[in-house]
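Handing you this structure, nothing more for now.
Yeah, one chain of the complex is gone here, protein chain that is, but the others are all in their spots.
And now, chain A:
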């Protein structure tokens, strides 16, 4: 037995020395043996590290390291002045929140800075057809007696979440964090029969990874190493984010717990509540409009946000052009000029100045009847909070590496980048992390090799299709709503209004609106099935907010619209 062992060692030693004279001769660094190397300290990477450190068995079995290029102390020490908010805010679904609670991380979130989202109102910028979702619908129509939070999701600053995950990690100190260190290159160890990934860091260290996790965002170096292709395109769209201040709702109104989203042909604009007097903006629009808005004085952005939720589309188009043109001629429009322009447009549309649709509406006293249909009027933009991000669609062909890229797995934006219209990007990442965490747990439990394809395959199976549905639906929705031709606008309005009537459909939309996902709720598949029976094909299996209205529309108005859409999406695919 001893000699067989010796034999194995000799074979191994030999294998190590075979044929790498050139590449590794220069580096005398001894690779650090690591079970899990997580590249990326964004929400996904930190959540995985946190989950792995939450379990005593995993903590005692696995050596986990996380590598992040930026300075994590900035996240640890994040202490915004009270009343101000970070401009990156995500709606954390109840499923995600439950997972974060189970691993012990949610307890570190500063809840006072988060806001429950109890209702979503979505309407079409052209037809004004409107859908409203709230937990009441679900509770009443589908799950009587279900004891649950009335919240659909919790709006949380990404930094609040990341700081919580870091605090949780610091409290367990089970994960080795390398920050301010970049992954410089990843090589495959040369070894007969399949080498492990060697991760070269910018500080000269080398990590030998049993399992290499790419939580490294859209430009994922791990994805490149694994040789995983991805499929996608840039939308000709930019998202403006900002923190908006406004007056509190009066006691006659519902509190500021409703999210509003209006679909404009240039893209959706969303208003996400953070506190009684602050909300977060995600406005997807054309890049040149975004640029002009961001270079204008802050009062212009505030008025344009108010207008974007209220004015008819023709006037908005007119105002956009005005802002772009005056910026181009070197004499940008100021806030006062814009306000005058807006009130002129309001008069021409005969919008009563006492109506909630008027920017001049009085925000005190008894509010106009239609006030709850619109978000509060923005008074100011938090200084320095306005910023923009290009939007893309991108989906990796595989989530787990194979062959020369073996022992790699992708989570979060490294695997998929999505249009923010349904607020699902981060939730999808957390869903990935939860599934991967369970796979790792299961493999460790039965003595498996967590880097093996066998151990990782259930992760890909569980997540790939689920994410694909959400992504395809968001993409279609984006395209459906950016179309201005008559039949589609008509279909849209009919679709949305019909949907509003279909209680069961709405309830299912709601179930997926983040309140309950397939990860926990029992009902998604059931409802999904009853949908199909109703002929509303797999409607909104998954998304929050508006979800897959398209499919429903397609079924209701016939194949015409769908084929236009199909043509549309095909033509955009490179």
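We adopt the following convention: a contact is a pair of C-beta atoms (placed from the backbone, for glycine too) under 8 Å apart; a residue touches a chain by one contact, two chains touch by 3 or more; residues count from 1.
Methods note: contacts and distances are computed from a predicted model.
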(message) According to UniProt, what is the chain that's been left out of this complex called? Choose from "Ubiquitin-related modifier 1", "Ubiquinone biosynthesis O-methyltransferase, mitochondrial", "Cytoplasmic tRNA 2-thiolation protein 1" or "EKC/KEOPS complex subunit CGI121".
(response) "Ubiquinone biosynthesis O-methyltransferase, mitochondrial"
(message) Touching the hidden chain in the complete assembly: which of A:130, A:205 or A:453 does that?
(response) A:453
(request) May I ask which residue of A:76, A:130, A:167 or A:191 touches the chain that does not appear here? (result) A:191
(message) Among A:354, A:442 or A:468, exactly one should touch the missing chain; which is it?
(response) A:442
(message) Could you pull out which residues of chain A are in touch with the chain that's been left out?
(response) 1-12, 14-15, 18, 33, 35, 56-57, 60-61, 63, 191-196, 208, 210, 402, 442-449, 452-455, 457-458, 461
